[in-house]
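Scroll down for the structure; my scribbles are underneath it.
With one protein chain removed, the remaining protein chains of the complex are shown where they sit.
Right, chain A next:
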Amino acid sequence: MPAPIRLRELIRTIRTARTQAEEREMIQKECAAIRSSFREEDNTYRCRNVAKLLYMHMLGYPAHFGQLECLKLIASQKFTDKRIGYLGAMLLLDERQDVHLLMTNCIKNDLNHSTQYVQGVALCTLGCMGSAEMCRDLAGEVEKLLKTSNSYLRKKAALCAVHVIRKVPELMEMFLPATKNLLNEKNHGVLHTSVVLLTEMCERSPDMLAHFRKLVPQLVRILKNLIMSGYSPEHDVSGISDPFLQVRILRLLRILGKGDDDSSEAMNDILAQVATNTETSKNVGNAILYETVLTIMDIKSESGLRVLAINILGRFLLNNDKNIRYVALTSLLKTVQTDHNAVQRHRSTIVDCLKDLDVSIKRRAMELSFALVNGNNVRGMMKELLHFLDMCDPEFKADCASGIFLAAEKYAPSKRWHIDTIMKVLTTAGSYVRDDSVPNLIQLITNSVEMHSYTVQRLYKAVLDDISQQPLVQVASWCMGEYGDLLVSGQCEEEEPIHVTEDEVLDVLEGVLVSNLSSPITRGYALTAIMKLSTRFSSVNRIKRVVSIYGSSIDVELQQRAVEYNALFKKYDHMRSALLERMPIMEKTTTNGPTEILHTNGEAEPSVRDSKHPPNIPQPSSQANDLLDLLGGNDVVPVIQTELPTKPASSGGELLDLLGDLSLSGRMDVKCICFSPFLAIPPMTAYNKNGLKIDFTFERSNSNPNVSVITIHASNLTEVDMADFVFQAAVPKTFQLQLLSPSSNVVPGLNKGTVTQVIKVLNPQKQQLRMRIKLTYTHKGSSVQDLAEVNNFPTQSWQ
């Protein structure tokens, strides 16, 4: 059989292939030859074949059938074989396969070989790809070699130990004795790898860190020697002696000095020296300066040194070299939290970097600019950032817009400025604004009560020009629906009011509805806005027409809304004004709250949300059924609703939910339903038995004449407290009742306090109010239950 072709011959041949197919053919042919050669167990040419296989592997072809061959090469006595074998192992094997474990024994033997280059190659392989098991098996050998006087092997053993520790951290202890005089070495290779080893140990173990702190003076000395010593040709890089070692020492010093006053003090001088004396004309000097700055910022350095560090970063920002500018921005971003004022001094330079051509630099500059915005500079910074938003690539726009919104929210000098800034973002980068910005903005606008007319006017003008940017159109539609009356009335304090008719507003909204540019969500906003205007505008017929058209829309969402709104015009017209009234000021809650409403359709719609079950209906449904059973009677409806009805058509249920949504859930500070007791309704005693007295006080809602709010006051005239007090009530079917949480479950004895609880009753048919109540409590150790009917409601409470 002819000798297999040589490696370089094969490479040359493959490179002559003109097409991928031709190359594949050559490779397949050669692979077949190699495979048969492997099968014949040819020792002489195994090395050559594996080398060729490695080349083909690099081209992207499968080479797994060579894995075992690599192992055979490793086991061979020839150095050439071993070299290729280990290389093949590193390229073809990975620790997930069991095959690699077969290497362990070979490596062990080679670690004890008489030739240092064989030992070196074994150490290298172990240090690059040794699995946890291999590391465990061979750690002892590595440790031995770490103590040898042969610097060639010692440096390799040190890095191999680093790998072992990374794979099996528990073995760290084992290497501790060998580290004793690692730093006494003169050989730079050993010094460098020793510093790496020490760094790894200190990073992983606080005990090791404490133990190695005593090395700080020695490290400082070594660093000093490197800086002060004259030209050393062996280690010189552009006039600096061994920058690799210098940087690693600085990094180790950083770890050792962090949080420790003494160590930090011991390194202050050398850091100052490096910071001031390092040559900055070439990249290598700047690499050292960069590491120095990072170290100064991390340890407990004195303030003068910190200022020096920030100034170095400031100088970096002005450097012609893009890499240096990038690195400066990254470092400043890290330090802006801790040394805010110092970084502020470089603000103008940072802002200039927004105009840099390099994409990476622009991004860093943007992040840093946002971090620097504060109450003092917000106007100027926003101007720059808005300009940036206008000019930047699309990949930045979403982040920039979000950043501007956040900063504006935190530092807005005035409401008008805030609204103007939002407008600017929406018109500049409207399509890139994130989805969650829309509800946040709506909430913001709602809360700026005095700016409503200004806002709606500006938004109206914006959408007259352009309805392609969805977030802008959504916010504008919502505002026009809410504040359309203000827009038409022409009252605007901040700006010259414009003359807008109802029809013009409806034209715009209808335009949004029909436009191809509008997304389904936007259409939903527009339709609901039009509906809301039915209570604010007089041209109700037009609105009715629009709404009925969409009752047969293909879009299911729109269709549902239109159908419901239609129903509002017809059967439930009496509820329309209540449902579509002005939105209250919303508190921003992180849990379910008004922001959730906004997210789905932008206003309080009479559809049910399961997640929004009012949290203050305490009684479970089983008790409700109890009440029903006990009280009998088909005309009584249980009060407690723990599950919200799912059919949107049942209007009574919705209204209750509406009340629940806007309820005084204890989280909202502003009550939407205004209570004014100017129609003073006399209180009454509903129950008085066995020492328990329950009084009712009344209030009527200003905005909804069908709602009565009853507050019960339970007091206890006996000597003993009444614990586990639970009050339940039921009303006839024509009423709806909601019970809020009681102030407490214990009615203290001797009239020392009262338990209060709020009941809300909806009485749309204005019928005589009747109620059945059930009381349970524990008194003197035994449980008490009682039922009663309450009929003596004063007429003002329900009429």
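The definition used in the following text is that a residue touches a chain if its C-beta (ideal position, glycine included) is under 8 Å from a C-beta of that chain, and two chains touch if they have at least 3 such contacts; residues count from 1.
The rule we apply is simple: contacts and distances are computed from a predicted model.
Chain not shown in the complex: UniProt lists it as "AP complex subunit sigma", one of "ER membrane protein complex subunit 10", "WDR5-like beta-propeller domain-containing protein", "Calcium and integrin-binding family member 3 isoform X2" or "AP complex subunit sigma". Listed residues A:E185, A:D242 or A:E564: the one in touch with the omitted chain is A:D242.
Residue in contact with the omitted chain (choice from A:V162, A:C392 or A:V747): A:V162. One of A:K322, A:R434, A:R545 or A:K780 touches the chain omitted from the figure, and that residue is A:K322.
Within the set A:D42, A:E265, A:D358 or A:E409, the residue that contacts the chain not displayed is A:D358.
Where chain A meets the omitted chain, the residues involved are 6-8, 11-12, 15, 44-45, 47-48, 51, 54-55, 58-60, 78-80, 83-84, 87, 90-91, 94-96, 115, 117, 120-121, 123-124, 127-129, 131, 152, 155-156, 159-160, 162-163, 166, 188-189, 192-193, 196, 234-235, 237, 242-245, 247, 251, 283-284, 286-287, 290-291, 322-327, 357-361.
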